[in-house]
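A short write-up of the structure that comes next.
Missing here: one protein chain of the complex. Every other protein chain is in place.
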């Protein structure tokens, strides 16, 4: 059967700041500029989750997108939406929440719920002009 | 010469329902939920056709996008637009018109008109949040 | 208090055909062209509901957008989504489901749930290129 | 000379929370739900500033959009971008930063720099689905 | 019958420069900056044409959007698309092609083909961030 990629778009709003605990505020500002504002700033994050695999002959689906919508809701949206990433998402307790680190965290959280017969890619828009993509390599 | 991908966006509106003739209405509803509504529902399908190949030294084109626009119009839009996919597009007489199956049908219809020296990829948006991609693998 | 307009975007997918029962198929085709296809076609309808009124001094809201989201879900999305407008939405039993008539039906369904101290406007996108707006005049 | 409206789009990212100091956390949560998260959340705010007036016969401009871009940058973006609205924008020290209140604050900040011969309208997108408009009435 | 607004989106690509023949190049550059480049620059102009009137009881249309599409094609797209506005569109022989002046020219070209029982508004996007609106006042 043909291998097709199915994509599902989702979103969440969150606050964050870029900084390392082991650096001074000056060093953080020097490297991360206004993104290191100690009072936080925030984004409407847009997320695209993509799964590649063979079409199931029975259903004509690679993966039920309704099921994928629910998985993203439970694993990602309910954990990240309207949250402060630095303070409220445990993965970022000691990890700087750059877009790159966030997309890897999201990938890892989804990967364990998706059969290995399916390739997974995650794209995360921090703003319409800045975005990142990760596929587990 | 460099290998470049050229992309052309197109669209069509159509009605469909997801179901298998050999399943009961109950089984169809159980698997496909409201998408199996016997009275049909519909979408504004957005299509992106991508061709990858070497730039022609004479013209600076990989493929004339005006010619690609016409090919998509004749092969896809005139066949799918303002149609009921289940009843009026022969490929779906016995094939469930999921986004996955539709994108493979579109790929196959275009592939026979495009030189094999060009790679072909087709992306189909069923809604802005649900979409699929196929490149013939 | 200042008068501000709050807007909420929603969407639904539906099948429809444009036709009048009291006209022949030929007349319907002559006037409505491919939109009168007896087997139906469909759209991803995008909806923007706008309410204008004074900011509430207590809450800083004109109208709680979470409440508006729920109202649109119950009154519009659950009635129109994944439906055949001609066959399954009673308002169109004898009314041609043009975008113009749909937007007036949506306006009337919402108007009775919104206090008259608030102005109401409804915009409906049938496609990204064709859309309509109604504000009750 | 004809009266034309000129529009300029801008954007800023910010953190905020919805709450009233004089309410308990419970009351704030009851009214503002997850938007009252004490650790803040955030948005990519998109802004459209519109000026209506007669075309200047000399220049063919209603208002130089390059000048408007700079005005928005100085008066709005530099004050709101990558900031915590509750903590760092003085107007919200005692004012709940709902989209409605933010759009009125932006309007008032711009109004004093724009000749009264021009009508002013401000639209603010908190998310692609939730937005507000204010024109000084 | 209810008064509804119907909108149709169209587009054209064109080159232009902002300048006045009776000003020196220096004065043109001082006022219009890089937009006065003597070698021209260009845009993908997006156009939204809006007509407001009563729904026709027979058809359920305010105005047949297929007919409006054709009118825009003949009156605007065929005249402006892939053209140099300064050199090839007679209205700009002695009129500076600012977005404001272009939208008034488009309005006037369409107005004479639209019944006075319908209100007309034209919106023109020069870029996604700069746009203008005119409704004949």
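As written, the chains take the letters A, B, C, D and E, and residue 1 is the first residue of each chain.
The criterion applied here is as follows: a residue touches a chain if its C-beta (ideal position, glycine included) is under 8 Å from a C-beta of that chain, and two chains touch if they have at least 3 such contacts.
If you're wondering where the values come from, they're calculated on a predicted model, not measured in any experiment.
Student: In the intact complex, which of the depicted chains does the undisplayed chain touch?
Tutor: Within the full complex, the chain not displayed touches A, B, E.
Student: Of the listed residues A:72, A:104 or A:120, which contacts the missing chain in the full complex?
Tutor: Checking the options A:72, A:104 or A:120, the one contacting the hidden chain is A:104.
Student: If you put the missing chain back, which residues of chain B would it touch?
Tutor: With respect to the unshown chain, the touching residues of chain B are 2-10, 50, 55, 59-62, 65-66.
Student: Footprint of the hidden chain on chain A, which residues?
Tutor: 18, 31-33, 95-101, 103-104, 128-134, 136-137
Student: In terms of residues, what is the contact footprint of the unshown chain on chain E?
Tutor: Within chain E, the residues that touch the unshown chain are 11, 13-16, 34-35, 37, 39-44, 81-84, 87-88, 127-128.
Here, only the chains that are shown with their structure count from here on.
Student: Identify the chains adjacent to both chain C and chain E in the sense defined at the top.
Tutor: The common neighbours are D.
Student: Please tell me whether the contact surfaces of chain D and chain E are same or different in residue numbering, using the over-half criterion.
Tutor: different
Student: How far is the middle of chain B from the middle of chain C, if each middle is the mean of its Cα atoms, in Å?
Tutor: Centre-to-centre distance between chain B and chain C: 28 Å.
Student: Per the centroid of Cα atoms for each chain, what is the distance between chain B and chain E, given in Å?
Tutor: Whole-Å distance between the two chain centres: 34.
Student: Where the centres are mean C-alpha positions, what is the separation of chain A from chain E, in Å?
Tutor: 42
Student: For chain C, write out the residues touching at least two other chains, lowest number first.
Tutor: Those would be 128.
Student: What pairs of chains are touching here?
Tutor: The set of touching chain pairs is A-B, A-D, B-C, C-D, C-E, D-E.
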